[in-house]
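A single protein chain has been omitted; all remaining protein chains appear in their positions.
The block that comes next holds chain A.
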Amino acid sequence: MGNKQTIFTDEQLDAYQDCTFFTRKEILRLHERFYELAPNIVPMDYTDDPDVKLPIQLIINMPELMENPFKERIVQAFSEDGEGNLSFNDFVDMFSVMSEMAPRELKAIYAFKIYDFNTDNFICKSDLEKTLNKLTREELEEEEVTLVCEKVIEEADMDGDGKLAFADFENMISKAPDFLSTFHIRI
């Protein structure tokens, strides 16, 4: 308890504890993981908040994300520029939201962003088709894909505009019992 580390100041760690769902130890571990992704770019000393971003290619090769069909979208949703380049803050934020302690509402907001491929703030038919193809690795036939997308919109769309706005999505997610246990990355 209380071993001297020089990566963060105590005040920074307190701030991280307030802003995420992680404890001090976990934040230090996350920094270690971030560092391991690119030891020559990521500094060991974060006391002055350096602005170091890692490209998306490094992040999606992490074992936790490697097999996820939505890995690019996840990283893009948490990046500032929308391209997938993550700073350490974004990195921690991503795993904080995806941890098991984050509440349903918060996860729903980011899930909506992830599944919205064209970032128009609606999950439209093309977004659904892309989601489905990523899930089934394009093994369903076209007719089946169209049918399933129609069914999804039928089930969730409440205002009848043929696409899912955030309100529709959140309403649907609140009735999905598996969402909390599946939308969870362990690190």
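Basically, contacts are C-beta pairs under 8 Å (C-beta built on N, C-alpha and C of every residue); 3 or more make two chains touch, one makes a residue touch a chain; residues count from 1.
Criterion: contacts and distances are computed from a predicted model.
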Out of "Transmembrane channel-like protein", "V-type proton ATPase subunit G", "BZIP domain-containing protein" or "NADPH--cytochrome P450 reductase", what name does the UniProt record list for the absent chain?
"Transmembrane channel-like protein"
Please output the residues of chain A touching the missing chain, sorted low to high.
1, 14-21, 23-25, 63-64, 66-70, 77, 80, 82, 89-90, 92-93, 96, 98, 102-103, 105-106, 108-113, 115, 119, 121, 128, 131-132, 135-137, 139-140, 144, 147-148, 151-152, 155-156, 158-159, 161, 165-167, 169-173, 175-179, 181-186
